[in-house]
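A protein chain is absent from this complex, but the other protein chains hold their places.
In order of appearance the chains are A, B, C, D, E, F and G, and numbering begins at 1 in each one.
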Amino acid sequence: MKSKLEDTLEKVYKGKLKPSEALKVLKDYPYQDLSFAKIDHHREIRRGFPEIVYGLGKTEEQLFKIASEILKKGHNLLITKIEESVFKHLKKRISGLSYNATAKVVFKKQKKAIEGKGTIIIMTAGTTDIPVAEEAFVTCDVLGNRVKKIYDVGVAGIHRLFGEYEKIREARVIITVAGMEGALPSVVAGLVKAPVIAVPTSVGYGASFQGLAALLAMLNSCRGGVGVVNIDNGFGAAYLASLINHL
Amino acid sequence: MKSKLEDTLEKVYKGKLKPSEALKVLKDYPYQDLSFAKIDHHREIRRGFPEIVYGLGKTEEQLFKIASEILKKGHNLLITKIEESVFKHLKKRISGLSYNATAKVVFKKQKKAIEGKGTIIIMTAGTTDIPVAEEAFVTCDVLGNRVKKIYDVGVAGIHRLFGEYEKIREARVIITVAGMEGALPSVVAGLVKAPVIAVPTSVGYGASFQGLAALLAMLNSCRGGVGVVNIDNGFGAAYLASLINHL
Amino acid sequence: MKSKLEDTLEKVYKGKLKPSEALKVLKDYPYQDLSFAKIDHHREIRRGFPEIVYGLGKTEEQLFKIASEILKKGHNLLITKIEESVFKHLKKRISGLSYNATAKVVFKKQKKAIEGKGTIIIMTAGTTDIPVAEEAFVTCDVLGNRVKKIYDVGVAGIHRLFGEYEKIREARVIITVAGMEGALPSVVAGLVKAPVIAVPTSVGYGASFQGLAALLAMLNSCRGGVGVVNIDNGFGAAYLASLINHL
Amino acid sequence: MKSKLEDTLEKVYKGKLKPSEALKVLKDYPYQDLSFAKIDHHREIRRGFPEIVYGLGKTEEQLFKIASEILKKGHNLLITKIEESVFKHLKKRISGLSYNATAKVVFKKQKKAIEGKGTIIIMTAGTTDIPVAEEAFVTCDVLGNRVKKIYDVGVAGIHRLFGEYEKIREARVIITVAGMEGALPSVVAGLVKAPVIAVPTSVGYGASFQGLAALLAMLNSCRGGVGVVNIDNGFGAAYLASLINHL
Amino acid sequence: MKSKLEDTLEKVYKGKLKPSEALKVLKDYPYQDLSFAKIDHHREIRRGFPEIVYGLGKTEEQLFKIASEILKKGHNLLITKIEESVFKHLKKRISGLSYNATAKVVFKKQKKAIEGKGTIIIMTAGTTDIPVAEEAFVTCDVLGNRVKKIYDVGVAGIHRLFGEYEKIREARVIITVAGMEGALPSVVAGLVKAPVIAVPTSVGYGASFQGLAALLAMLNSCRGGVGVVNIDNGFGAAYLASLINHL
Amino acid sequence: MKSKLEDTLEKVYKGKLKPSEALKVLKDYPYQDLSFAKIDHHREIRRGFPEIVYGLGKTEEQLFKIASEILKKGHNLLITKIEESVFKHLKKRISGLSYNATAKVVFKKQKKAIEGKGTIIIMTAGTTDIPVAEEAFVTCDVLGNRVKKIYDVGVAGIHRLFGEYEKIREARVIITVAGMEGALPSVVAGLVKAPVIAVPTSVGYGASFQGLAALLAMLNSCRGGVGVVNIDNGFGAAYLASLINHL
Amino acid sequence: MKSKLEDTLEKVYKGKLKPSEALKVLKDYPYQDLSFAKIDHHREIRRGFPEIVYGLGKTEEQLFKIASEILKKGHNLLITKIEESVFKHLKKRISGLSYNATAKVVFKKQKKAIEGKGTIIIMTAGTTDIPVAEEAFVTCDVLGNRVKKIYDVGVAGIHRLFGEYEKIREARVIITVAGMEGALPSVVAGLVKAPVIAVPTSVGYGASFQGLAALLAMLNSCRGGVGVVNIDNGFGAAYLASLINHL
Partner (left out) sequence: MKSKLEDTLEKVYKGKLKPSEALKVLKDYPYQDLSFAKIDHHREIRRGFPEIVYGLGKTEEQLFKIASEILKKGHNLLITKIEESVFKHLKKRISGLSYNATAKVVFKKQKKAIEGKGTIIIMTAGTTDIPVAEEAFVTCDVLGNRVKKIYDVGVAGIHRLFGEYEKIREARVIITVAGMEGALPSVVAGLVKAPVIAVPTSVGYGASFQGLAALLAMLNSCRGGVGVVNIDNGFGAAYLASLINHL
């Protein structure tokens, strides 16, 4: 934004732009207004990544328009929390879309370079945590990172975790996905130098209270070096991991 | 209670007791009424242990009277959740009382036989969980069990836990005491055959919500074989452990 | 795990195994990796029971593969929280499967010996608590215990409970299943020497908050000797009861 | 209020009162304005009882003025939730005040007739519930009822409750006061015809969450015929019991 | 129960009954065991009303058997929280059943005498509270009370409430049914001598949290004389009202 | 109401009305009783707006009758939270009804004058907040206000908000609609003189807890000048905004 | 801010300011940096009122410096949530400070003009709500409004409220302050055209949960036209009322 502002001020100074015009430029520049949504094309410059689309609650028509505009600019497309039926409709109107049915995400990679510096490892405590982990996996991938998966290594059978010890130590960033008692990030963070991102999941029943138990456990991790994201937010964890991995 | 009932019915049948007298006997027998409290002297027979006194919210005078009556019957005395100042007053009026200041319990062992069959092991995740663990320790001891302590072996430094692996496997019952993310019982229960009793503690701050985080984590333990008691309830865990150890 | 470790160290010492090979052995031994799940075949040795499968959120294909591997080793199979439609599919591919429709569990007993030392009694407060109690019943059975059921003896009609008094006293372990005000375990624990495992259920409406009311009541049981498991967790209660009953 | 309205309308009709005067009368009649409080002297007529003063958060000066005005009208005075130090100050300025230190209530009976038709029985589950029960006791007494107390008969020692069975059945209304798992009203309501009023108390710790556990348990009572009041609200229970007992 | 006990003791005393037989009598008498349910036929004697059946979560077969046994004894039948489809099945097998579709209750009155002494008035704050109010209405009716309804008189249009003032004052007991802010019982209890029973309902959305807002408001009623029941528990309110109305 | 009362008193004074008749008038005047609902036709006089109908939980027949009566008086009609299928049925029986499918409201404007003094601006943080914003939009419109919409200007892309800065400053009242972290009203209220009404929405998942996160954030707005309404309550926000805009 | 931006752009255009200088101006203008706090002197222009200081958690030294700077600019000073001991220290260093001990606010009016157009009425449900109401009162006063108080008119004695009906109808804005069941704003909003601001208070005990009950009740007000602020936030309510009153 700075260069834009500086640039505009330069032009005004040199008399190439009137104040009233400058006001317009400064107001309208960085996003595109579709009336129901304002697409932030500038995000790639400011944030290092294109805008990711949160699919839940958007109509098919809205998703189609947003997706089209993003792809037109040459960005990678990623839409999360989206049902297969919606994907099927979009697919008819936009070519080259892929769908990860476990993760419920639609994506299209127009840029394929891997720019993340190390490997992101995604671990789950159980088999039922896999959908959230897959959302993180596709996001990491679309954002240009090397990713490895280690699934079903929860703390109840701690030897399963230790069997993967060598692999875990090689990660530059680790994403741990766990429901129920959510203890996985605490144990993992005690074993490695890598920052650990913790994703509570809503798997479980009764006193898991849709992931609240895991969320609280992770926030209370007795071990420093753990950052927590929202319940079932595989995308958010991946986005943060990718930011770190691109440092 | 059955033998009492049977016995009374027998006497009535044989004409040794009138129905109206029988009614009184059946009504008044098993407890002693102090107006503000009804002491259950029969508990030792029915439950295998004498009545334990919950100290919080009772006046010194009430505690003195209850303690005196229990000791008079030859039972072991145990009063939990009691301040040192109250202990000092009681001590002047009742001889032989001991006080565990960390656990805040008063006790007097009149029966010293160890009847529990194996060893109960009490583990804590951190140093700040020790007061609750000590309440469990004294309770187990007063109820006639062999007890061992393993403190500060939380999951954040999982190798500390594994250093104690041999000891842990020898327990007949295990009590795990943990605050914050409360992951210790899940890990321990995955390693042993012994039943594991989990005590959440209110240590921590913020999103520990006075032990709620640890409580929920323990209830959601992905591993079977874990029974949970109330937050900070070292006594309750010990009582249950002792019942199991006496089987 | 110890004997494995000892054994491996012995072999290394005697030159029968190279350090690099030993590392592999120690890492890979006790579980079988299906990529989406890591089956813990060693659990029977370490824990005394085979691995029980939590069915919720697993695909049919995943369940089929896990079940097949467990049965191949000669273990008893138990899958909890599973819909009848899924069972019907599994049944076509695996012979000898049974389904308890009330409990929603699939099981197959390949080992039928009863090794539990006493009787486990399962009680419910009401008729609507029966599905959870049945999950506990099948689990106890598959894990090799003698089990009896006493249903619909909640505290609102306390005389119904007393009609079963003789039976209750004979139990080695008692599982109490109750929703709503969850008072059954408190009353029962006051009457017996057996450890009492309390299972809150999500029956009820309004301020039962899906079992929270019963859960809190049970955790606050004024009577020692009660261990609580997660809401609707009949399996967990049975697993703990079985561990105790095998002591 | 009706007769007042009717009466005023009559006077207006007969020309004895102008409309503008009638408006004033109708507006100002039934309460006395002390600027910080509006005393409802009419309550005795409308509700059958005088106004009870909630002491918490009122200054000594405010309490003095309110109390003086109530006594001036010849009503009974009852101030709840009030510290002994405040009572001592009030006592110097108003003669004949009594203080129940357990209940923390100040009272003065100017009318002593017992108009309640039957006996109200107040029961507690434990000794620590007594302060709340005493608040109920004094309130019932000041409101003109016969009251009996049965303390420390919680469900953990259910035989203590049955020892009081005869007494309990004689009550016209029963108030049950219980913290922790709050099961007492459920059991009692299953045994009697009298309406049962349940008062949860904040005794306990950990997952009692300051009385929430008992409150939820009571609201979920599986037995009809139970009305619940706020946590620690001995006064409210007594007021309701007295209304019923005066029917 | 007392007379039964006395009577049995008498017989034993007179040698007409052996102790062992007496034990059986005392154990088996007051309920009928259907294995999945224990019907409490004695409740009518002990509590003054027959057993009401809670329909939710019971199978059609279970409901049929329970209903049949209750009707066989000549009691009135009332089953709450039951879908119309279930009613249609029951109707084919049991003659004379009625269904209140708004309240979702099945009933059959075999005894029609009105024994309640006064009138119970049922008020709702809004139109959407009516289903819960109707459950209360049918229950009051089946239990032998005179009942009147005053619907849609919530506090937002307080003049609607005052239009009904005369009627309200004639009630012996008042049931107020309200969701959202749940203020109706507080206002009503300030106007009458009758005890007020408050039923929070789960109508509303957002921060009503399924009736929690109304529940808390009612528990905090600044006015004494209000007893609260569970959210949506029209039956419980009616049962309590009926007990009071029969005093 | 005042003029009614005054007027009635005048008539009584002048002998034109008997007291008993006056009582009736005062009691029955301002609402129309449909037995299941009491329509408040007087609201337009007292409150400045006609009664708005809350559609959720009302039957089609009830809605038809209420709508008919409101339209008969010449008022504008607005029914909120109503499914399209219900609208279709109503449309057949009442002419001129419109339906906003995004907002799920039915309306008919019989009075079209704009009497609000300034412009109400409705902003949303995201695209998924639009349905709630549309409910507010239609309500503002039906209540006679000029309204503008600014959608998808959440704080995550704060420059989008600043692009609308000029527009925002022109509002007389601002309604901000936001889910998730609910930060929009805090930022907006820091920029303008207009009062800001905050509507939390239930969009989001996991730790949004159906809008609780946004609700709490808005209540804690560090900036004065923000009034909060219930989660998803677009209608309530619009009603308040309209009251302010008509001042 | 706009005029600042426009003005700066003008200067740059005319060559009176270099772009690099303009950047500084735009960055540094509207606040004063005290390192621990950034005082927003521009708020008076942007928002219509000076910055109000939230006293809780600030040191005396910090408060002294902030207060000095605000007074130096000629603004009115208002510091909320501040203990009397702190006031006494400030008073020694700053002349002319006043303290409202009930409200716990420090203030100094340097500008005394009343610019609010109508009267703001502040009502409380009870006597214990007065401290919060007084915070609102002082804030309204300092912000230049005419204010009236009507205290202790809660819904339990609804006739007290009606006695004040004439006064209430004259308000341009109404602030209602209530704890416990929080019903006052619902009733008031049904009677007037003025917008109603609702302040829940933390008075009460037990299930008031520190004001949560009142907060939820107010958010669920069945009547439109109510805006809610944080629990005990008298200041926030007054700030919003003042904004509205200055329209």
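FYI, a residue touches a chain if its C-beta (ideal position, glycine included) is under 8 Å from a C-beta of that chain, and two chains touch if they have at least 3 such contacts.
Computed from a predicted structure; not experimentally measured.
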item: Displayed partners of the chain not shown (whole complex); value: A, B, C, F, G
item: Residue among C:18, C:93, C:111 or C:167 that touches the chain left out of view; value: C:18
item: Which of B:92, B:112 or B:159 contacts the chain that the document leaves out; value: B:159
item: Contact residue for the chain not shown (choose from A:67, A:184 or A:215); value: A:215
item: Contact footprint on subunit A, counting only the chain that is left out; value: 1-2, 46-48, 52, 54, 118, 165-166, 169, 172, 190-195, 197, 215, 219-222, 224-231, 235-236, 238-240, 243-244, 246-247
item: Residues in subunit F touching the chain absent from view; value: 125-126, 154-158, 179-183, 186-187, 189-191, 204, 206-209, 212-214, 216-223
item: Residues of subunit C in contact with the chain not shown; value: 5-6, 9-10, 12-13, 15, 18-19, 22-23
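Please note the rule applied: only the chains that are shown with their structure count from here on.
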item: For subunit B paired with subunit D, centre-to-centre distance based on mean C-alpha positions, whole Å; value: 37
item: Set of subunit G residues in contact with two or more other chains; value: 126, 157, 165-166, 190-191, 206-208, 219-221
item: Every chain pair in contact, whichever chains are involved; value: A-B, A-C, A-F, A-G, B-C, B-D, B-E, C-D, C-E, D-E, D-F, D-G, E-F, E-G, F-G
